[in-house]
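Of the protein chains in this complex, one is absent; all others appear in place.
Let's look at chain A:
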Amino acid sequence: MFAYAIRRIVATIPVMAVVALFVFSLLYISPGDPAAVIAGDQATPQDVERIRASLGLDRPYLVRFGEWVWNIVRGDLGTSIFTNLPVSTMIAQRIEPTLSLMVITLFLAIGIAVPMGVVAAWKQGTWIDRAVMGFAVLGFSVPVFVVGYLLAYVFALELDWLPVQGYTPFSRGMWPWFQNLILPAVALGGVYIALIARITRATMLEVLQQDYIRTARAKGVGQSGILFLHALKNAAVPIVTVVGIGVALLIGGAVVTESVFAIPGLGRLTVDAILRRDYPVIQGVILLFSFVYVLVNLLIDLLYTLFDPRIRY
C-alpha cells in the first residue's frame, strides 16, 4: 500500500500541471485589468501602461507562464499585485480559519448525518425516516447564506448567545475560537449533513437486506451491534466516498459562509482576488485547493482498505 500511496502522490504532479495550465490560461484570456483598477479613474493611458509594465503584465503569455511555473517549482507562489505581500504569506494568514471551519463542519456533519442515516434506514417507512429525509431535502434546498442569516439573527442578534461575525485564532483560546465557528459550521454543514444522511440511509438499507445480517440476528446479536458493527462497517465505503467528494462542496460553501460570517479565510481571499484581478493570488489559491482535493481523494482511497479488507492496492 505504501508503494501505491507513493505512486498516487507522484501521479498528482501531472494533475497539478494540468490545473496550473488551465488556471493560468483562463485568467490570461478573462477580461479585467489590474493595472486599470490600480491606476484609478484619473490615470492617463500612459500611467496605466507604466503600471502594467511595472507589474510585468505586458509580457507575452509564454514568458509569464514559464516564469510562474519556474517560481512554483522553487516554492514561490509569487507576490500579490495589490498588497505587495507574498502569496504564501497571504495563504498562511488565511488557512487557519478555513481549515478550522472545514474540520468542525466535517466532524459536525459526520457526527450528525451518519447516525441519522442509520436510524432512518432502521426505521424505514416510519415518521422518523420521513423526518430525516425531510430534513435532508431542506438541507439540500435552502441555500447556505439563508441558513447563515437566520442563525445569525436568532442566535446572535435576538438571543445574544454567539457573535455575529469574525474569527478568533485558536492561539487565543479554544472557546473564543470555537464560539466564532459554531454558527458558520452549522450553516455550512446543512447541505453536507443532508448528503451524507441520504447516502448512509440508502447504503444501510441495501446492507440490512444481506444474508449475513439475518444470520447475525439469528445468532442473537443486539440491534445496535447489527447496525453499527456489522451493517455500518460494510456500508462505509460509499459513505466515505461521498465524504471525500463533499470536500469540494465544502470548499465552495466556505466561500459563501466566510462572506456571510466575515471569516477571513481562503474563500474570501479568492473572491476578493478575483474581483480585483489579483492574478498571483487567484492562481496560488486555486492550486492549493486542487492539491488539497487530490490529497483528500488519495486519503479516501487508502481508507477503503480499512473498511473492506478485500480491497488491496
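Note that a contact is a pair of C-beta atoms (placed from the backbone, for glycine too) under 8 Å apart; a residue touches a chain by one contact, two chains touch by 3 or more; residues count from 1.
By definition in this document, contacts and distances are computed from a predicted model.
Remark: of the listed names "Peptide/nickel transport system substrate-binding protein", "Aspartyl/glutamyl-tRNA(Asn/Gln) amidotransferase subunit C", "NADH-quinone oxidoreductase subunit F" or "Dihydroorotate dehydrogenase", the one matching the undisplayed chain in UniProt is "Peptide/nickel transport system substrate-binding protein". Checked against the hidden chain, the listed residues A:L77, A:V240 or A:V260 yield one contact partner: A:V260.
In the complete assembly, the contact with the undisplayed chain comes from A:G166, out of A:G56, A:G111, A:G166 or A:G225. The chain not displayed touches chain A at residues 31-34, 36-45, 47-48, 50-51, 54, 80, 82-85, 90, 93-94, 149, 152-153, 156-157, 159-167, 179, 259-262, 264, 268-269, 271-272, 275-278.
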